[in-house]
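One chain of protein is taken out of this complex; the other chains stay put.
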Amino acid sequence: MSRLYEGLLEALRLIISFDPDLLTIVLLSLRVSITAILLATLIGVPIGTLLGLKEEKKTGFFNKIIFTFMGMPPVVAGLIIFLILSRQGPLGVLGLLYTPSAMIIAQVFLASPIVIGLTMVGIRAKGGEIEETARSLGAGSALAAWTVVKESRYAILGAVITGFSRVVAEVGAVMIVGGNIEGHTRVMTTAIVLETRKGNFELAIGLGIILLMISFIVNSVLYTIQKGGKKN
Amino acid sequence: MSRLYEGLLEALRLIISFDPDLLTIVLLSLRVSITAILLATLIGVPIGTLLGLKEEKKTGFFNKIIFTFMGMPPVVAGLIIFLILSRQGPLGVLGLLYTPSAMIIAQVFLASPIVIGLTMVGIRAKGGEIEETARSLGAGSALAAWTVVKESRYAILGAVITGFSRVVAEVGAVMIVGGNIEGHTRVMTTAIVLETRKGNFELAIGLGIILLMISFIVNSVLYTIQKGGKKN
Amino acid sequence: AEEGAPVEEPVEEETTPEEEVELIDDFIILATTTSTYDSGLLDFLNPIFTEQTGLEVRVVSQGTGAALETGRSGDADVLLVHDRGSELQGVEDGYFVDRYDVMYNDFIFVGPAEDPAGVGGVTTAAEAMSLIADSGAIFVSRGDDSGTHRMELRLWEAAGIDPAGESWYESIGQGMGDTINHANERLGYTLTDRGTYVSMKDSIDLVIALEGDPVLFNQYGVMAVNPELHEGIKYEYAMMYVEFLMSEEGQNLINSYQVNGETLFFPGYGLE
Amino acid sequence: MKAVRKIYDEEVLYINELILTKGCIYGVIGPSGAGKSTLLRIINMLTDQSSGEILYNGEPAPKNGLGKLTLQRNMALVFQKTLLFKDTVWNNIAYGLKARGFNKKEIEIRVNSLLDQIGMTELASRRAETLSGGEAQRVAIARAVAFEPEILLLDEPTANLDPGNIELIEEMIIKMARDKAITVIMVTHNVFQAKRIADQVIFINQGKIVEMGPTEKIFSKPDNESTRLFVEGKMVY
Partner (left out) sequence: MKAVRKIYDEEVLYINELILTKGCIYGVIGPSGAGKSTLLRIINMLTDQSSGEILYNGEPAPKNGLGKLTLQRNMALVFQKTLLFKDTVWNNIAYGLKARGFNKKEIEIRVNSLLDQIGMTELASRRAETLSGGEAQRVAIARAVAFEPEILLLDEPTANLDPGNIELIEEMIIKMARDKAITVIMVTHNVFQAKRIADQVIFINQGKIVEMGPTEKIFSKPDNESTRLFVEGKMVY
């Protein structure tokens, strides 16, 4: 009981005093996951929009693949990227293993299907109608597609945020490809595992609180967006 | 390149020959995650149905909490359950840490909010209408609620499957509270991390393939259900 | 856990004045066993090396087996591990070069103060292990193919016991810190290097159950990854790290590192 | 037979007094958002009135418990938006009978007779999800009348149907009301429909009953100017 309590107190002290160790880890986590989600957005939104505008029957095969990849276990993603980036792997010469870049790649690999899939579902809900309405008013292909994206902005934003919340919270992939190197590839989730194992519960709890707060904020935003999106 | 290839070959051999080590790990994984999701269903479906039938405004606070818990990082869930079950924690006397029970508890903690949240959303979509229709036909409270659950079966099944696919793939919580004890608490995800670290890529890849297949099957089912659900 | 500090100031004055070398803005990857990392030694040594050379040392801490594998596949530049046999084998096979015995300490058995297996009176590892096996008290094994794990397996074999699959034998596949914590939670015994145990002593209830058996000697080696095997191996920088550890200064630093008033690692080769 | 007084719900419905007589067909007309659906929901006790009292047979309606359920079971409401259960057509129609614990034989007799009436005997075991709009609407009405409620509340039962189907359903409703002396309260935005089948017409606008009277009178010489404008299709809002 006391360990829980003391850990919590100390954790709050670390957070309030902007403990540099904690700050480094949190900032790296955010940098990696935000970069990953931005890349995943660049990849996922166009693909998702394209697929969403196609008839469901025609993309049936893609759908299944994407939905499978959406549920890809982080450790499997980590393993795959590890095998590719390791010096014996096809991209070994780049020397990316155990760098933040490797973690970003793994997270892009995890987040892109989520962004693609949810964008696709969101667009499919009304995208066809929107596209036809735009075309019936004289829009060419480009304007029609842009109108679809604009009208589906809530769904797309929701897809991106869901992707972010998934990657910032995962530990399997970053653990395997990042190597959990202090000050270099140690992020919140790997640090929590490490510090728990070392018995440094203060830092673990402190990071846990921050991760929960991020999760809370992200989910609140998502919730507000989805409510807003439904209303319209 | 060759390592990838050889690993894959050997992995397939392990799978096809029902390698006992691999089998033990896979079966334990399934036992833990299926037990956890059954418990989460027992907890989540009634609560989700109840909340889903209430007006959204009245459950606003709950909604946010549930959506936050839905996005709870596995490592944080693991840390919390660890602190509770550890010998110095409030439930330390039970001696549950590093047992399959601990993993089940952590996964129930992770999956319940998902089941509650998605059930709630699913019920909210049409539950009110269904309830009113049932009541207008003379159903009492119990029959009306049962009708709502029955009519929302696709959404509920989807919620349960999503919960399952989330917990079977996570590594953070089971690693912290299960301790990855060989033959006792070693599941697919923790084994993949370990074997990758040890350089036993065959076993890691073999487990990765099985995990991916499970993910594929689960997601295909989910996809079919959601398509079926939407059609009606 | 409390981080210790060296008792005597390291003798760094003799090297710094004349070497006005340009700092190198690069890094090396050090694959090492969790014991050197979890004990805090590297957190003490590496900043000094970085200050002198500019080279950042990125530490990937794994079991020795995993660290060797990481080195063999060229994903690290330099290794600091403790399984002499496989290290020498790796050198012979051409994966590694320039191996040195860098430091040593010893393994100890730790267990709950109540000593449920009654190991208290015995003096050899084999006896202790028989008692543990017979009493059915929990024994936690690293199970991660690390140097400690390999040592443990050799000890079981020497004691004529096959613990695999026994219900009291918990193989967890994790680092030294995890394993000690695990044993602490489960009120079990485990084999650990002295360094990690001493560094964690304050936050756990486990006590030393057996120490001093000559078979428990623990030699660490440092070596560079053979640059001819893969592209991109930073051999030159790796050798700077090896030379740093083997230098008089490095050896002194290792000797000076203490936690809770105890020296954890002793320089050089210890069994002659 | 029933007296409804002073109902108030979020300012969307404000009715001073409304007395409905047994066996009569009421047509409720009024512009979109007037509060027509809300009125039906309050009568069916799906929503509580914010203030005021509803009397059934002169007695105040119990707010909950078995008394409420008993009263509710005297009524049936067919919603504006048809919702059939994801089950067979047969089970849909039987739902209210099962809820009331009718015995199996009785249920079979009634359901089969209704299927015959709506001309869907062959579709008895079809999944309700696969029905066309008109078919679904017919099933919804059959489902509501199966247990022979004393009061049948209909919310735009023919919106979105084609003339043929509209006629069929109108006939069904009239027959039901006449044969079983059921009180029918039917909301419609189609004034012609009210003209065709209602005995009495209630015109609601902005939550208030503007005028109520025999259908004949409302359409030929209504007391109120806005009623006249509305039934002549000249009311713009």
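We just call them A, B, C and D in the order they show up, numbering each chain from 1.
Here is the rule we use: a residue touches a chain if its C-beta (ideal position, glycine included) is under 8 Å from a C-beta of that chain, and two chains touch if they have at least 3 such contacts.
Keep in mind it's a predicted model, so treat the numbers as computed, not measured.
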Chains in view that touch the one left out, judged over the entire complex: A, D
Of D:32, D:103 or D:125, the one touching the omitted chain in the full complex: D:32
Per the touch definition above, residue among A:130, A:156 or A:218 touching the missing chain: A:130
Among D:20, D:111, D:166 or D:201, residue touching the chain not depicted: D:166
For chain D, the residues touching the chain missing from this view: 31-33, 132-134, 159-168, 189, 191, 230, 233-237
Those residues of chain A which, in the complete complex, touch the missing chain: 126, 129-130, 132-140, 143, 147, 150-151, 153, 231-232
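The criterion applied here is as follows: only the chains that are shown with their structure count from here on.
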Most central chain, Cα average position: B
Chain A-chain B separation of Cα centroids, rounded to whole Å: 19
Approximate Å spacing (C-alpha centroids) for the pair chain C, chain D: 82
Distance between the centres, which are taken as Cα means, of chain D and chain B, whole angstrom: 45
Numbers and ranges of chain A residues touching at least 2 other chains: 86, 88, 197
Multi-chain contact residues (two or more partners), chain D: none
Contact graph of the chains (line, ring, star, complete, other): other
All chain pairs that touch each other: A-B, A-C, B-C, B-D
